[in-house]
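A single protein chain has been removed from this complex, and every other one stays in its place.
In this document, chain identifiers A and B correspond to the written order of the chains, with residue numbering beginning at 1 in each.
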Amino acid sequence: MAEQVTISKTDSSSKNFFDAVKYTLRGAGQVMFQESAWTGLLFLAGIFWGSYECGVPQVGWGAVVGVIVSTLAGYILPGDASQGQQGLYGFNGILVGCAFPTFLPDTWLMWVALVLCAMTTTWVRTGFNNVMAPWKVNSLTFPFVFMTWMFLFAARELGGFEPTSLSDASLTATLSGTLDTSFGHLVVYWLKGVAQVFLVNSWVTGIFFLVGLALCSRAAAVWAAVGSAEALALAILFKADPSSIASGLYGFSPVLTAIALGCTFYKVNVRSAVWTLVGVAVTFFIQAGMNAVMTPYGLPTLTGPFCVATWLFLLPRFSFESTADKADHSFWGKL
Amino acid sequence: MAEQVTISKTDSSSKNFFDAVKYTLRGAGQVMFQESAWTGLLFLAGIFWGSYECGVPQVGWGAVVGVIVSTLAGYILPGDASQGQQGLYGFNGILVGCAFPTFLPDTWLMWVALVLCAMTTTWVRTGFNNVMAPWKVNSLTFPFVFMTWMFLFAARELGGFEPTSLSDASLTATLSGTLDTSFGHLVVYWLKGVAQVFLVNSWVTGIFFLVGLALCSRAAAVWAAVGSAEALALAILFKADPSSIASGLYGFSPVLTAIALGCTFYKVNVRSAVWTLVGVAVTFFIQAGMNAVMTPYGLPTLTGPFCVATWLFLLPRFSFESTADKADHSFWGKL
Partner (left out) sequence: MAEQVTISKTDSSSKNFFDAVKYTLRGAGQVMFQESAWTGLLFLAGIFWGSYECGVPQVGWGAVVGVIVSTLAGYILPGDASQGQQGLYGFNGILVGCAFPTFLPDTWLMWVALVLCAMTTTWVRTGFNNVMAPWKVNSLTFPFVFMTWMFLFAARELGGFEPTSLSDASLTATLSGTLDTSFGHLVVYWLKGVAQVFLVNSWVTGIFFLVGLALCSRAAAVWAAVGSAEALALAILFKADPSSIASGLYGFSPVLTAIALGCTFYKVNVRSAVWTLVGVAVTFFIQAGMNAVMTPYGLPTLTGPFCVATWLFLLPRFSFESTADKADHSFWGKL
């Protein structure tokens, strides 16, 4: 454009800087499917609040490092730059950045591994999306899940990552404590279910995240709330581990499934809502199942149950729409 | 047709009812690849005989519930209705219906989970078939295997599913008892190998199943018999766990592989028969291998070994036919 030619050098590079910040913040937002820097900023604020509240500030800084290096990784290698502008380069890396300082000791070796892993997720995402393109689904947060699993498994073998904050390996799961089901406590568990999407154990962070979602999409905020609530109800009904319920660990995957199915990959209507509620229920059981798979290793499932359940409910390619408002499946992760 | 217009309302709805029963029974038959309601009826009779003989009548009723709700699930959502008419909606669900009451306590929570899981298998089958369509194979009974694994793993974490009838988790397998290899006992093990396709531990049920197969396809009955016998011989030769052999637990996957390769996906001839015998042998080793994979969880392999081995022997797409009688690979599971 003619005007752009005349802007001064300084303006241009400060514009570039703000663009870079915007795309990077969108990476935070895309973890819950929102292409919005403001949403991303609120998510980041929530992560920092929670990480300082829980006495693990390195988790907040890990998130910052993770989202920056993974976004950079996308621009280093040739690819579709529009994906970077939508924040699709950074959403796996920010989760790596939250997970590494949560489970591994705060040493320089951990930070080296964090950077390597976060950058790799961006490239692996391109590869996984290539694999899944014929199936008309994308890799969701699985690049984060897969690569982080590999490094956490590796932490079981490498003295350089000790002492970890991982659970002890054991053959059978133990149910610990009893659950306080007073209304106030239920609200806390419900909000923590949302906060745990970024591995944060703080109900205040859950509020940050819901507000961040609402800024960009009220439907997404509603579905996040519904997903966490439905999973909480099922966890209580089927008697899941009380301490896991109280930390929101049965909530985060259903929250993501709810946003994915309820208002991202399907248009909002009654039939897609019913489908989403079923998908959230199945996510709950897959969460419990994958917990058991990981028990002998003492490793977390991360958002694996969300990926598996969402794939299961997208792969049949059912359409829940009248021909009038035929689905536009092209949003997010154009493969 | 003109005649149909003139039939009375009552006739029409009773016809619809009998059609529904027919399609549902075909679901039972399709577990062993037979599109026949009579075969399905004999399979169901065998399941009931065995479940009452073993003192677990809920297994029989679980099979009925499973096949009905999974067939319904197929008709609820848009799809190719001809698949339902061939019984392809119900064959995963009936296996879910046999497995849940076998391994989980007979409570209302179990029945809720059974219905959810059985219905989901029908949808998941559509998704898995979409995934596998480019490879020219279909998902076989893997929707049942995958979803049931998830719920059984979940049962390790959820107090609502206790006490389970699952094995104890342990790091190493134990060989228990000694094997009576008199001819009469060998026949019993061999028949139980067939019966365990539906998780039934009864040699009489094995006879029901062989007769049911013969009603629809003599080749299928012969291959079922051969598959169970070959696996039994290998299990004795390679010294598998005596109590597993005696319960037919090394037979059911080879039985299915034998029917699948021997007379379903390949036409019957000498070369395909040799290929099938090799496939059955490999199924035996994969059965033993997957038993070991599941040992730390105390979970059954279900028909997973059959799926894996059959895929391995279909994926190379070898043709064993003269150009004259070129294979028609279109039977069962038109993708």
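Following the convention adopted for this analysis, a residue touches a chain if its C-beta (ideal position, glycine included) is under 8 Å from a C-beta of that chain, and two chains touch if they have at least 3 such contacts.
Keep in mind that what you see is a predicted model, and the values were worked out from it rather than measured.
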| item | value |
| --- | --- |
| Candidate in contact with the missing chain, chosen from B:Q86, B:S253 or B:N291 | B:N291 |
| Given B:V64, B:L77, B:A173 or B:V211, the one touching the chain that is not displayed | B:A173 |
| Chain B residues touching the omitted chain (full complex) | 134-135, 171-173, 175, 237-241, 278, 281-282, 285-286, 288-293, 295-296, 311-319 |
| Positions on chain A contacted by the hidden chain, ascending | 77-79, 109, 113, 116-117, 120, 123-124, 126-128, 130-131, 134, 149-154, 156-161, 169-171, 296-297 |
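Criterion: only the chains that are shown with their structure count from here on.
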| item | value |
| --- | --- |
| Separation of chain A from chain B, taking each centre as the mean of its C-alpha atoms, in whole Å | 37 |
